[in-house]
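For this depiction, one protein chain was excluded, whereas all remaining protein chains were kept in their positions.
Read from first to last, the chains carry the letters A and B; within each, the first residue is number 1.
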Amino acid sequence: MILSWAMSILRVSTPLIFASLGGLMSERSGVINIALEGLMLIGAFTAAVVALMTHSPYLGLMAAIVAGALGGLFYAFCVLKLKANQIISGTAINLLAMGMIPLILKILYGSTGATPNLEMNERFLSFPLVLLVFICALIFALFKYTHLGLWISFSGEHPDALESAGISSDKIRWFALTCSGILASIGGASVSIYLSSGYSRNMIGGRGFMSLAAMILGRWRPKTTVLACLFFGLCDVIQMRLQSANLSIALPTQLIQIIPYLMTLIVLTGLVGKSIAPKALGK
Amino acid sequence: MKKILLPLFSTFISLLMGLLLGSVIAAFADENPLHILQIIWNSGLGSKYDLGTTLYYANALALTGYSVAVAFHAGLFNIGAEGQLNMATLMVAIVGLTFPSVSPFLGIIISFSVAMMAGALWAGIAGLLKAYRGGHEVISTIMLNIIASALASWLITLPVLRNTENQNPETRQLSLSYFVRGADPLVKFFMDSPTSSSILIIFLLAILLWAFLFRTRTGFAIRATGQNEVAAELAGLNPKLMKVIAMLIAGACAGLVAIGEVNGHTGKFLLGFSPEFGFMGIAVALLARNQPLAIPPAAFLFAILHKGAGDLDIETKNITRDLAVVIQAVVVLSISISPWLEEKILAFMVNHKWGAKE
Partner (left out) sequence: MLGVALELRKISKQFGQVLANHKVDLKVHVGSIHAIIGENGAGKSTAMKILCGFYHQDSGEIIVKEKKVRWPSPKEALASGIGMVYQHFMLAGTHTVFENIVLGTIDYPWSLIQKKEARLKIEKLSKYYGLALDLDVNVEKLSVGEQQRVEILKLLFRDTDILILDEPTAVLSPIEIESFFGQLRNLKNEGKTILLITHKLKEVKAIADKATIFRDGKTVAEITPADFSIEAMAELMVGRKLVGISDNRNNREEEKSSEVIISLPDFKVHAGEIVGIAGVEGNGQRTIIDQTLKLRTADSGMLPEKRLEEALMLGASLYENFLLTKWRQFSWWLSPKIIMPYVKEVLSRFDIRPLNANLIAKNFSGGNQQKFVVGRELWSLSRDLTKDNFKGPKFLLACQPTRGVDINAMEFIHQRILEQRDRGHGVLLVSSELDELLRLADRILVLYRGKIVKEFKRSEFNETKIGLAMAGGSSS
């Protein structure tokens, strides 16, 4: 019973953890990333299509990583090279992903709604969980023990200090945004080829924004961010179980759905502990 | 002259980029771009009924456009117009169902005040959080959007509100004191299309908001807050309060979508009635450079695109309505890089001695 709950929480949190760690990479380096939603969409779509074509979820994931990296690079190009407003161009990337994917779907499969279903052998059974553990460990270590982690953090706190130490904060941000794209894309892929079988419209359904919320709830720190994602997962699982339990009294499942967002809002009030966003965020 | 012409030029380029990429996609999908344009044009403006539908969208887009623009003048990015208009529409429906037998005159007044108040309050939360607690408005408005739709989807399942006649996620029909569509001359003129006289609000608002922002002390204080918060604070302009006021006005504007929807179109709250008007409002405000007077035309343009693209599903083999979203995305992206673009244009003009006269 407990194990089954733990497993389902871990499963539904997987995409969130990937994406919110992606958000964390970006925001710790000083760039607001509301394009997470679009990047997840790109990942989910690419993974499903390539898995369908090659019958291999691993190739699907690889393709999603490449697509995510490209997406992250494109966002970096807009905000770092062309100096675009981070929020506006992030919104544009979300819109672009939302609009382009159905058009491509229609050309590929004649339907705007979904890809054909993936067979069991074209999906992941548990690999994303292994990857998740690996990536979490990598990112914890990155910020705790390495110079690169220090650079990323300085790039978000005081980019001029980094520059004066002889390291280009722009380069660090290019790197961080690419990682962010890759991670968000893996998150998206784990929705389409791990949690479900194939891509369908609205599949991401705000998970990108949810990851952003989790990262804020986790106060821009890797460990607490992962915990926040698990908490979001818990709320999700409670809601699903309640829905399927078919209780005679109609419990408002929507209200349970609200809890994570309400909590994030409360964190934004700064009344519980102080908010510690990177100082140069958005600049 | 440079001050006006340059943004105008780069806005034009942004639109062109959108259309260009749209055409490229159409060409890739084996469709003639001109044919696509023709479909959009005909479907958006082809008949009185079509025009009426386009105006219905334009109404909502202009209102959300104002919402985004006013907040922007205070330096705030209001992604929350969607949640604000949902809350407002829901509240108008709830209040209308609670007090069904009032005179139509009172009904309209109640609708207006409830719509504006509900929208303002919902946006005000984000404004307060930003001004006094430093919580980023982008995050809080996204959260408020999600909370609003979850709250709405729960409330309409309650027996007191629920429409028992069908399975749609919607409230019961409001009384004719609120649902005044039948008496609206504009509805008749546009062959019973979704639009209504509420469209007149947006023209009035354009002038009012322009005068407010550019001619009054409070409007000036809001814009100063957006320009340089520290300086505004030192000058005694109370930027914190201004942020809250700007968000209240922004929310009230978005809330007015409820009038066109409930009083003018359906007479009830239907979950998901808005095809993300709030997000499209961002594109409208950006295209209009946040100038209230430019928002109605910008809204009209995007309304044609949105309405026209709807027919692409049926009229073409390979292209869908999503083309409109892509075009919007490209326009937004191009505008986001327009400061860079304008700088390049200026540099080009200086290098080629074009700017010599000014």
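Before moving on, here are some points about what is shown:
Basically, a residue touches a chain if its C-beta (ideal position, glycine included) is under 8 Å from a C-beta of that chain, and two chains touch if they have at least 3 such contacts.
Just so it is clear, the structure is predicted and the values come from calculations on it, not from any experiment.
Contact with the chain that does not appear here is found for just one residue of B:15, B:156 or B:224, B:224.
Note on the undisplayed chain: of the listed residues A:114, A:148, A:227 or A:242, the one touching it is A:148. Counting over the whole complex, chain A has residues 145-148, 150-151, 153-154, 157-158, 160-168, 276, 279 touching the chain that is not drawn.
Think of the hidden chain as still there; on chain B it touches residues 3, 215-218, 220-221, 223-224, 227-228, 230-232, 234-237.
Heads up, the rule we're going with is that only the chains that are shown with their structure count from here on.
Distance between chain A and chain B, defined via averaged C-alpha coordinates, is recorded as 28 Å.
Against chain A, in their complex, chain B makes its touches with residues 25, 28-29, 77, 79, 125, 129, 133-136, 138-140, 142-144, 146-147, 150-151, 153-154, 157, 279, 282-283, 286, 313, 318-320, 322-330, 332-333, 335-337, 339-340. Across the complex, chain B is touched by residues 32, 34, 78, 82-85, 87-89, 91-96, 98-103, 106-107, 112, 206, 209, 212-213, 216, 250, 252, 254-255, 257-258, 261-262, 264-265, 268-271, 275, 277 of chain A.
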